[in-house]
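Written below as structure tokens is the structure these notes are about.
Every protein chain but one is kept in place in this view of the complex.
Let's turn to subunit A:
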């Protein structure tokens, strides 16, 4: 296939060529950045929490009328007992917060009682001896809390645990050169002994700003005796819906002076996860939808302009056919023409894609796009161009040679 006659012919369609090339370029720039954003969001959403999520239920309970600390202790003990006796419930514990909840508090943890001198930030999870089995955490070293190590912690009481359990990542940061088990760490101004290390436990927040310590969590042996408590309930996975529908009424039957909000007081962990990553999922959907429509629009545009060109050149095609060009020649002509235009488009588009990525990096703290995305986008758009132009080119190749004699 000779390229120079095609180039010569293109000079007569400058506007159309520029329009298609521009469209290809912009589509490439937007689509490969969109794909990159989708990939990043999916990676974020894919991060394991360390929790055995199916069959886990969360109930947020607020005591009404501000009972005293001592009262909360007995109310909470009664609740835990009631919940444990519910059919379908395997285990339960009470806590201040849980992974992906987007609430709770974080502390510095380090080797010194000086609070300003810490090694890492860590999420603080109040736990008891049932926490590991309720959440399904994997203990890789050491032991669980014993029941007699769990203390009540009133509002604004001093947090100074004698023993703590940390995640493997936090243990590594505290003691990079050996096992942290049995060693001390300061999460308050008094030392705590690390008695256990769990494989993984994500912090409550999924924000990018906290990603640097997203796997640094500490379990503290406390029951937080304050107005708001979260009960985490391990159910048989097939009974979770059943337990979820009954749990509110069961708790109210034992004690009326509480608030479990009808709207979101009882949540499965699947709902917790969906809420935590709502905006990530939303972004991925939006980027996906826009990319699909964009590609379809561009394809439609190519079909439209190519059809117009074929229509315009019926006579020339007829002449070429009369002079001995085969159908393949005509088909090849239009396919090559499209390939040339698209190649110009993707070169420009590749540059635009990188420029757009740089701008997004500056504006939205995004990462640098992997070159694979641009290359995949280039291949996809070249293929798209060929597919889109195929139907008009096919019609062109079926223009009969007699067309040449019709007018002029």
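Here is the rule we use: a contact is a pair of C-beta atoms (placed from the backbone, for glycine too) under 8 Å apart; a residue touches a chain by one contact, two chains touch by 3 or more; residues count from 1.
Following the convention adopted for this analysis, contacts and distances are computed from a predicted model.
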{"item": "Name of the absent chain as recorded in UniProt (options \"ATP-dependent helicase\", \"ABC transporter ATP-binding protein\", \"3-hydroxy-3-methylglutaryl CoA synthase\" or \"Response regulator\")", "value": "\"ABC transporter ATP-binding protein\""}
{"item": "Residue of A:88, A:110 or A:221 in touch with the missing chain, whole complex considered", "value": "A:110"}
{"item": "Sole residue of A:126, A:145, A:186 or A:222 that reaches the chain not shown, by the stated touch rule", "value": "A:186"}
{"item": "Sole contact to the chain not displayed, among A:236, A:254, A:312 or A:405", "value": "A:312"}
{"item": "Where the unshown chain meets subunit A, residue by residue", "value": "15-16, 19-20, 22-23, 26-27, 29-30, 34, 37, 62-66, 105, 107-110, 113-118, 121, 155-160, 186-189, 212, 226-228, 252, 256-259, 261, 278-279, 282-283, 285-287, 290, 293-294, 297-298, 300-301, 304-305, 307-308, 311-312, 360, 363-365, 407-408"}
